[in-house]
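The excerpt is restricted to a subset of chains, each kept in its original location.
Read from first to last, the chains carry the letters A and B; within each, the first residue is number 1.
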Amino acid sequence: MPVYHAVFNIVSDRRPTFHPVTDQVKEIVEKSGIKNGILIVFSQHTTCSVMIQEASDDVNYWGTELLMQDLVNVLEKIIPTCKTEGDYLHPGPEHIREAGKRDEEPFWSLNTDAHLRSILMGRSVSIPVVDGQMQLGEFGRIYFADFDQVRARERIVTVQIVGE
Amino acid sequence: MPVYHAVFNIVSDRRPTFHPVTDQVKEIVEKSGIKNGILIVFSQHTTCSVMIQEASDDVNYWGTELLMQDLVNVLEKIIPTCKTEGDYLHPGPEHIREAGKRDEEPFWSLNTDAHLRSILMGRSVSIPVVDGQMQLGEFGRIYFADFDQVRARERIVTVQIVGE
């Protein structure tokens, strides 16, 4: 059975970012030659998520689509942005020691809010592929979200398709 | 490798509705002839979700199972029902213009709460199929949720199975 694997990168900012990746994923489906099956768009990063939503058309001054900013506002209420150590239990002292061994700056670990938002929003979306087309309906768009607010980073978007 | 695709419709109401669809999905598994694999039940609609939960047995006067009404009550706290424009950032003016070109009434876009609830709850469930049976345990039931409160609509439930 055909299995197709592809990755591509996006670059995030020091604020929650939502990258429209539908076009890249569509190209991968075409290249794969798989006509029918299941596709997943997956984040291997534990402060990121993947989601499907409609395009919001309007953006704020940061360029963030308004619906995604509404989502950030909801998340801020239930999982406030981590400003300094002690806001959340994590990161503890052992975590900071371990991060230090990897040459990480201590403040890089002040992204507990991003980890929690990422758990809540999930790691991937699964999409049916039928006759070579993702079944996203008229309005469905795929977004790769990076909730990490402590540094801008290059992120890997993983696409995996199984089918025939 | 066998891939099986099927769709069926449900009709929602102008309030959050939770449609038990386990029996329809079971029938599709049987028809597919696939004995072992992965099945997804998927919503192509961006104000809907799919979830697995136990049957609550009791219902309220609207016919909503009590556990699902508890879920609505939780969601209402964190993502209040959108009553009018300005409650959320979305829909903005450009979105309303675009919707107008599709002959949509402006109030149809006052379902921001439903979009956000749908993002939070996810787009699909993935279920292992073993010996022709979904592995739902004794209590697992599949529900298709429509969070849109601005109009009643016909909705498409998509089932996709890959396996052998």
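We take it that a residue touches a chain if its C-beta (ideal position, glycine included) is under 8 Å from a C-beta of that chain, and two chains touch if they have at least 3 such contacts.
None of these values were measured; they are calculated from a predicted model.
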Margin query: With 2 chains in place and all of them the same protein, how many does the whole complex in this file have?
Written below: 3
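As a convention for this text, only the chains that are shown with their structure count from here on.
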Item checked: Chain centre separation in whole Å, for chain B relative to chain A (CA means) -> 22
Check: Given the complex with chain B, which residues does chain A contribute to the contact?
Finding: 1-2, 36-38, 51-54, 56-58, 60, 65-67, 69-71, 73-74, 77-78, 120-122, 125-130, 135-137, 139-140, 162-164
Notebook entry, point to check: What residues of chain B sit close enough to touch chain A in their complex?
Noted result: 1-3, 5, 38, 40, 42, 44-46, 78-79, 88-95, 97-98, 112, 115-116, 118-120, 122-124, 126, 156, 158, 160, 162
